[in-house]
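Have a look at the structure below before the remarks.
Heads up, one of the protein chains got dropped from this complex, but the rest are sitting where they should.
Up next, chain A:
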Amino acid sequence: MFSLAVFFQSFGPLFWAARYTLLISVLGIGLGVVIGTLICAARLSPYPPLRRFAAIWVSFLRGVPLLVQLLVFYYALPVIGLDVPAMVAAVVTVGICASAYISEIWRGAIAALPKGQAEAAVAIGMTPVDVWTRVILPQAVTLSLPALINELILLVKASSLVSVVGILEITRASQAQAATTFRPLEVYIAAACIYLLINLCLAALGRYLEHRTAV
């Protein structure tokens, strides 16, 4: 029999654990946007060594599973003498992994802009900085919003992987709940509901932002 009581009781601890899920996802995507923007800039720069570095960065991070990256990063840090909290290791790994995808999202959006957009700005004498900040990036951000929200939703789900380094986020917390209540089905369905709730909110936020930036 499905126990509604266990199902509802599970929400308390799982919501509490959701703060880690959200923290890791939001900080991760924040870090991912910062690093991803730099990688994208390197990828589009006129300097071949920078372009190569960015290309390798992207293929390496896209080619290795996040779970493996997490484990490598978590166990590699003590070897080089760095003792960082699991939370920091998790955010940094998630951010670095996301940066590979985000730099490709930027690159695609920038490539989708007609060349004439920048040319019109160059022709009236705008500086390269103005061309980027006033003409290219505002349009690229709008174009890439759906893909960025998509990436954020993927990260929320991928954050379940950080349970392997001992962070008590939703998945890890539900495993613990399941072990103490012996009611895994109820607990995991509750966990699924929380993930779904978070991601529906993010999708709504995405629609709102898309609507606001639409021209």
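In this text, contacts are C-beta pairs under 8 Å (C-beta built on N, C-alpha and C of every residue); 3 or more make two chains touch, one makes a residue touch a chain; residues count from 1.
Note that in this section contacts and distances are computed from a predicted model.
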Undepicted complex member, UniProt protein name, chosen from "tRNA modification GTPase MnmE", "Gas vesicle protein", "Transketolase subunit A" or "Polar amino acid transport system ATP-binding protein": "Polar amino acid transport system ATP-binding protein"
Per the touch definition above, residue among A:Gln9, A:Thr37 or A:Thr142 touching the missing chain: A:Thr142
Given A:Val26, A:Leu77, A:Val122 or A:Ala176, the one touching the chain that is not displayed: A:Val122
Touching residues (missing chain, whole complex) on chain A: 114, 116-117, 119-128, 130, 134-135, 138-139, 142, 213, 215
